[in-house]
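With one protein chain removed, the remaining protein chains of the complex are shown where they sit.
Now for chain A:
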Amino acid sequence: MSSSRLRTTAVASTAMFAVVGLLGACGGGGAAQSATSGGQPVYGGTLTYLEHQPPTCLYLPAAGFYPNGGILNQITDKLTWQNPKTLEIEPWIATKWEVNKDATEYTFHLRDGVTFSDGSPLDASAVAANFDVYGLGDDKLKLPVAEFVNNYERSEVVDPLTVRFHFDQPSPGFLQGTSVIGAGLVSKKTISLPYEQQCQLKNIVGSGPFTLKNQVVDKEVDLVARKDYNWAPPSSKHQGRAYLDEIKIIVTPEDNVRVGALTSGQADFVRYVQAYDEKTVKDAGFQIYAEPTRGVNNGLYLRPRNSILKDLKVRKALQAGTNAKEVVDTLFTGSYPPATSVLSHLAQGYEDLSKDLAYDPAKANRLLDEAGWARGADGTRAKDGVPLQLGVFVSGPQPLSKQTLELVGQQWAKLGVKLEIRPADAGTQAVDIKNAEKTAIQHGMVGRADQDVIKSHFHSKNRDVILSDDTKLDKLLEEESAEPDVAKRNAKVAEIQRYVLDQGYAIPLFEEPQVYGGAPYVQGVAFEAVARPWFYSVWKSQQ
């Protein structure tokens, strides 16, 4: 242990000096690098990637958390590849597939010769074992069901390279579900471990272009390229092993240390550049990557079970009295497009509803008057002695959530509404978030490049951000989720967006991106459809 640590730090310091050296002339790469200039990819080198938070549990379906996804996206492959530009599902480990007409049977034909990094084959039985867990969970191993699989019944191994999945109801979202970060394939040995074990990175054996070399829990994860990797998605121009030799993922919680380390040449790539730091990064000649997350927008979600918000007029008043543009203009940058609907304009089934989202304080005041909330001496409205006060938690994962809520609180104060902003104390939040009286409003978003994302957010059996008691909404969401025809499904998603806004359940603010910063010599950075970095084709050019 200690000797390997010493070696790692030695490598680290060498890499460090190489990076610092890059400011003058390129170091580290040697002959291979000095022979090329700019355009042609080169092999070798280490990418130092600074993460904002340490990874938590690495059980694949929990990969949605960005620090987890940033690692798992390098060490696992998926059955299919969602093209981030077209959002089409393309072959990867599955070379082709058939779906029956009502989307209750999916047959995948697998690529031959793919192996996990422990040498075991990635075959039909391994894939079946993975999806049996993702679709059904495992009570004994304490493994929860994955969000991206709906209506799963069972798997069937047809032959070593053919696997079929059966669903008890149509599951049109499943094909896209096989491409998401949480659907990464792991070896049969990994998938049969209990939850606690699957949480630990050292137990995750995937077939991806990188494998784990060394981990210092909560501090650093070192990945090393797999030399025999030869099964990138066919649509990738780059095939064979990854260009980089190594990726060092270092947890650096302090915002300005991450940005300073990047611009001073100590790191190559960083996640979570705050809006107010974007200019610093750009001015230093570095690049900002603001990647869309293509799902339900960052916004405020109003809970109809709250005794004040149960009145539609109040919900509509808050919607009309919120100036999202001011929020974006004051706190954020061009990387954060103002919301034009419940969904991001890059989401599947998006419909432009910006007309319904116009800022109209006069209308808001009128609606509140009509609803019987009269202004008191201090300007705050009240009805029957109850002040118009609503509680919301600061949302940890959302950028500048506190500032956003404070600004909205100021806008609402003009209407005579008091927004009570509570700090994100995890324990209190975990208890009160399910209480519509205490937490009248939730601040959040969810990213996933499939129509089902709206169901994940609003359905009473999924994330249920509004603590829905609306059976019509649940029914609409279920219909969307079970509609095999794409055009009809998109129409349903559009209907849901209109319905959610009409009912005043949502106040969309902006399309939340994941913002990364990269050194100018880092080439070939790619992201999956929901903005997790994919370092397979990354290489470092000369400066």
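Definition applied: a contact is a pair of C-beta atoms (placed from the backbone, for glycine too) under 8 Å apart; a residue touches a chain by one contact, two chains touch by 3 or more; residues count from 1.
In this section, contacts and distances are computed from a predicted model.
Participant: According to UniProt, what is the chain that's been left out of this complex called? Choose from "Peptide/nickel transport system permease protein", "NtaA/DmoA family FMN-dependent monooxygenase", "Cbb3-type cytochrome c oxidase subunit" or "Fe-S cluster assembly protein SufD".
Facilitator: The correct option from "Peptide/nickel transport system permease protein", "NtaA/DmoA family FMN-dependent monooxygenase", "Cbb3-type cytochrome c oxidase subunit" or "Fe-S cluster assembly protein SufD" is "Peptide/nickel transport system permease protein", the UniProt name of the unshown chain.
Participant: For the chain that's not shown, point to the residue among A:110, A:163 or A:251 touching it.
Facilitator: A:251
Participant: For a quick check of understanding: of A:61, A:84 or A:399, which residue touches the chain that isn't displayed?
Facilitator: Residue touching the absent chain, from the options given: A:61.
Participant: Based on the whole complex, identify which of A:118, A:196 or A:228 touches the chain you can't see.
Facilitator: A:196
Participant: In the full complex, which bits of chain A touch the chain not displayed? Write them out.
Facilitator: On the chain A side, contact with the omitted chain comes from 6, 9-10, 12-13, 15-16, 19-20, 48, 50, 54, 56-57, 61-62, 64-65, 137, 139, 142, 144-145, 147, 195-197, 199-200, 216-220, 248, 250-254, 256-257, 260-261, 263-267, 397, 426-434, 444, 446, 456, 461-465.
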